[in-house]
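Contents: one structure, followed by commentary.
The complex appears here without one of its protein chains, the remainder shown in place.
The block that comes next holds chain A.
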Amino acid sequence: MNATLSAIIIAFVQVVLFVFLAPLLMGVIRQVRATIEGRAGAGIWQPWRDVRKLLAKNPVRAEGSSWMLTAGPVALMVSSLLLCVLLPLVGTIPFPSIPSDLFVIVSVMLIGVVALALVGLDGGTAFGGMGSSRHMTVAALVEPTLLLAVYALSIPAQTSTISAIVETRLFSPAVIISPVSVLALVALSIAIMAETARLPIDNPGTHLELTMLHEAMTLEASGRDLAWLEVGSWLKLAALLGLVSNLVVPWGVVTEFSALALAVGVVSIAVKVLVLGVLLSVGEIFLAKVRLFQVPELLAGSFALAFLAVTASYLVA
């Protein structure tokens, strides 16, 4: 089958699958946490119900807030959906003129980061500004780790195209357990935790505390604006977990297009993401949020790992 057409089909499947999967993933993460903590929990479909409720409400806006309150959530949504299109989640067949270049993907993710930060500022309250400021500080400090991890991952494949990287790992699994790759993956995971506002950088369960990052920015949003902000953030988490799972366990991903391979790809990525979500949730039980001003130390540590990964791959290999 024609490569472009199969790329389009895979991208379409990825988007539809992840739009369905992302709220489910959040439901699973919350339910696992509730169960372990001995609470009944709201069930794994609660995020879906929340979104439906929010979409049916009249959004409220503060006087003086601008079009950013409407456009910001759309921009975040577009950035997250683009992540779902560009990342090799179900299959590694890229579009011919937009290869899934990791530098481009990181920048696309930054569109969402910026949109969220501007929404936070637009409300004109102290909380929004505070969340926005902290969010951007963390995003700025995460950037070196993120790009160096990309660099380290790109060395064995000799390209920063993520689908080629996943294929290299699929065909020569020795790469996955090489020290360089492990270092890079750990660094990447810490960076992703920070980017998606998970523990120990931000506490996703917190509300109306002086410590919050993500929640503070969405406080002024309501109704469908809030719904898109939430879905966008969930999508981003799901897509990035999908990326990590495909880097660690690349099996099941579609490299040659066929209906069977596509079905296997869809099921395998769904399972991988949900399993990773459960692991994340269990892991978070044992973590407390670190102080805001210790976050840079954590990120400096992850940066050191990423830097080691790159230099090691030059000097050791």
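By definition in this document, contacts are C-beta pairs under 8 Å (C-beta built on N, C-alpha and C of every residue); 3 or more make two chains touch, one makes a residue touch a chain; residues count from 1.
Here is the rule we use: contacts and distances are computed from a predicted model.
UniProt lists the omitted chain of the complex under the protein name "Hydrogenase 4 subunit B" (options: "Decaheme-associated outer membrane protein, MtrB/PioB family", "Hydrogenase 4 subunit B", "Succinate dehydrogenase iron-sulfur subunit" or "Xylose transport system permease protein XylH"). Only one of the listed residues, A:Pro173, A:Gly205 or A:Pro296, touches the absent chain: A:Pro296.
Chain A residues in contact with the hidden partner, per the touch definition given at the top, are 15, 55-68, 70, 74, 77-78, 81-82, 85, 95, 97-99, 101, 103-104, 107-108, 110-111, 113-114, 117-118, 121-126, 128-130, 132-134, 136-137, 139-144, 146-148, 150-151, 154-155, 158-160, 219-220, 223-224, 228, 292-293, 296, 303, 307, 310-311, 314-315.
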